[in-house]
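Please see the structure below; I have some questions.
All protein chains but one are shown at their positions in the complex.
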Amino acid sequence: MAIRSIGIISKPKRDRLEEVVPPLIDWLAKRNIKALIDHETADTLGSASHAAAVIDRSQLAPKCDLLLVLGGDGTLLAAARHVQNCNIPIFAVNLGSLGFLTAITISELYPSLELVLEGKHQVECRKMLQIDVMRAGAVAATYHALNDAVLNKAAIARILDFQLFIDGQFVNFLKADGLIVSTPTGSTAYSLAAGGPIVYPTVDAFVLTPICPHTLTNRPLVVPDRSRIEIVLKSESESVFLTVDGQVGLGFHSEDRVICSLSPYRTSLVHPPHKEFFGVLRSKLKWGER
Amino acid sequence: MAIRSIGIISKPKRDRLEEVVPPLIDWLAKRNIKALIDHETADTLGSASHAAAVIDRSQLAPKCDLLLVLGGDGTLLAAARHVQNCNIPIFAVNLGSLGFLTAITISELYPSLELVLEGKHQVECRKMLQIDVMRAGAVAATYHALNDAVLNKAAIARILDFQLFIDGQFVNFLKADGLIVSTPTGSTAYSLAAGGPIVYPTVDAFVLTPICPHTLTNRPLVVPDRSRIEIVLKSESESVFLTVDGQVGLGFHSEDRVICSLSPYRTSLVHPPHKEFFGVLRSKLKWGER
Amino acid sequence: MAIRSIGIISKPKRDRLEEVVPPLIDWLAKRNIKALIDHETADTLGSASHAAAVIDRSQLAPKCDLLLVLGGDGTLLAAARHVQNCNIPIFAVNLGSLGFLTAITISELYPSLELVLEGKHQVECRKMLQIDVMRAGAVAATYHALNDAVLNKAAIARILDFQLFIDGQFVNFLKADGLIVSTPTGSTAYSLAAGGPIVYPTVDAFVLTPICPHTLTNRPLVVPDRSRIEIVLKSESESVFLTVDGQVGLGFHSEDRVICSLSPYRTSLVHPPHKEFFGVLRSKLKWGER
Partner (left out) sequence: MAIRSIGIISKPKRDRLEEVVPPLIDWLAKRNIKALIDHETADTLGSASHAAAVIDRSQLAPKCDLLLVLGGDGTLLAAARHVQNCNIPIFAVNLGSLGFLTAITISELYPSLELVLEGKHQVECRKMLQIDVMRAGAVAATYHALNDAVLNKAAIARILDFQLFIDGQFVNFLKADGLIVSTPTGSTAYSLAAGGPIVYPTVDAFVLTPICPHTLTNRPLVVPDRSRIEIVLKSESESVFLTVDGQVGLGFHSEDRVICSLSPYRTSLVHPPHKEFFGVLRSKLKWGER
């Protein structure tokens, strides 16, 4: 399918944005491709963005054939939230250092984009995590995550008590600073810093990684992604927060429940040409190649 | 299907064997079930075993409807090697402390066995790992593991150098004491001691856990069990060994390759009634239940 | 020196307090020992405490020969703050489960106290950590910790950036959820949960344990306790907090500095008879004794 319109979402206030976006809009225009930008990008660019249509970020996805994200992994996660129920692929270009999800550098932008326009690219379909927050027996909120859902304590709060169930089976009482439920995609993000394993993107599993568990035998747990993961907060403290993909915050109360399961949504990522998963790992984790 | 004959494999020299096996043979005889024992058990029991047929361990499986293993996880792994190409279920009873795979205690033997004879039990089908050792371009040996394959160095050897590939993609050069390739079943065995995650038995994945990696960013890696894992030994040292399920040893040379993939075999385990996976974890890992 | 007055500090609202404290006051009175209690304990006991003098917790220490703490490790840490510049020994009895610092159980209270009154006990002198918070070139606050000082981020904040110096030498830029500076005494508390080593109480060292470090090669660091540890917050976020012994909170700003060094204060702990350090470790960490 030919690409006729490209939405651009960028990390606002990035210094390099002014150098990068206006020439990109011109480059696309020469190829008869319409550029649509969000208000944040438009504000950053000022008058330089006049050639592009400005649309609210939440309305952008249905009007585009491809979403071009300029920024780091955080920008990509924010963008993914806005296209999660569409099916358009995301092409991510890192304006700074290499990211796990944003492995194309700015110098590779045009050659890579050329390949995409010619259809010479692959799209990876990444599974997502659905998070339902239950309060007093009702669904209080629902989220979809590409990376992870994190329940953790405020800086000054005491250790948290969780009760964990998988498919209705009691797993354990967990005393910890927090708990991460991660997709394979998110396994190289916060879960890795907390001691979790690296999970290849196509493994059909979620990872539950405790944060600073009080019981030293609590280890990361890998479960099938068809599991229903239920986390019940038993602490009385009110200083507990849920964050989804590092971006959404929700205060949490005792006896609130988080149900994690496979989301019906998927995120489609344009696979960066010549950037295999393990190659990105080697660069990011500084694995010597001998 | 009615059970008419039960093979018994036990850990030889176990003190309690003489107390346990002869009454068990009688108990089975009263129910018209034939007991078959291996030579090792017969030798341990002496004349006390006269009521049972004695058969070579390797011939036992085709003649039985159920295999009863008396011993710890090691005994079960040894028994599993002898039934790997049959399809008979293994019912494991631990004569000592609780094992991850042998969660039925001796006091639960008869009530549990009663349930099994009445067909009131579930059988779990555990996936296995196939290990092909390639030397000078040819397959030098093939093994099947329920738990894991381990490549590690001799006590006095220097650190090893491995080259790792997944589905033909280069992963990294690994400098470590060794490398464990584990099934989900084996994730609670050696891999856990080396820092690997706990993987629920039905996750379709293998875990690659480095042993004391020199590069601190080398972490356990979870890959789909449909992957072809290729490990090439680059060290010149000849003090490298392959062990499969902790029981088989093979010397290893530079440029030898180990190919790990999903085995066509499965191990059928009688699921111990009232012993869920997480309950066994809680007991074994001493997770407080509050 | 004969003990003539004992101060009692307890965890308020503990159910068992009413059962324990009044008989204890009587028991002491019979031995001509004066009991002094803090307002919190008096409030919990109500009229049952009439036999004891009630004194403000901050005034308690100079009037006592011994401080008896009833509660867990948290209660002991709180009490220690009130006696840090005195020199009176603390005798800690755990009303609940065993603590690392409160290894005497309620059933051992009277036999142990008898030994103490007879002078048949040892007092351990534990070193403390001094924490000076520098803001805009001036000391904004000073604390003394028996266990640890923790700098960490709020639940919803982004990862923190620290700059670390030891004795003026630059160590590294640390990207992490937080950083723990621990005494040997605190090494079995939060630092252990974050992956730190167990440090024997008499080692002359502090431990710096990063919390979920982004760079996987950042490991716990043990430095001499004569070191001057300087931590500079480089994050712009204002959601950073300092906690001292889990109990004091202070908001933190970019370019604030924390200087950690050996405190001139010591905490004197009555060594529980028959409770060696490693015995407590074996109980708390459930190390099998075979």
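As written, the chain order gives the labels A, B and C, with residue 1 at the start of each chain.
Assume contacts are C-beta pairs under 8 Å (C-beta built on N, C-alpha and C of every residue); 3 or more make two chains touch, one makes a residue touch a chain.
For clarity, every value in this text was computed on a predicted model and none was experimentally measured.
Touch with the chain that is not drawn comes from one residue among C:G196, C:G246 or C:P272, which is C:G196.
One of B:G96, B:G249 or B:P264 touches the chain omitted from the figure, and that residue is B:G249.
The residue from C:P23, C:P62 or C:P224 that touches the chain not shown here is C:P224.
Within the set B:A194, B:L208, B:L221 or B:V280, the residue that contacts the chain not displayed is B:A194. Between the chain not shown and the residues A:K175, A:R219, A:R257 or A:R282, the one that touches is A:R219.
Seen from subunit A, the chain kept out of the figure touches residues 216-217, 219, 286.
Counting over the whole complex, subunit B has residues 152-156, 158, 176-178, 190, 192-195, 211-214, 216, 239-241, 243, 246, 249, 285 touching the chain that is not drawn.
Annotation for subunit C: contacts to the undisplayed chain at residues 161, 166, 169-173, 175, 184, 187, 192, 196-200, 202-205, 207, 215, 217-224, 227, 276-278, 281-282, 285-290.
By definition in this document, only the chains that are shown with their structure count from here on.
Among the chains present, the centre nearest to the common Cα mean is that of A. Between subunit A and subunit B the centroid-to-centroid distance comes to 38 Å (mean Cα coordinates, whole Å). Look at where the CA atoms of subunit B average out and do the same for subunit C: the two points lie 46 Å apart. Multi-chain contact residues of subunit C (touching two or more other chains): 216.
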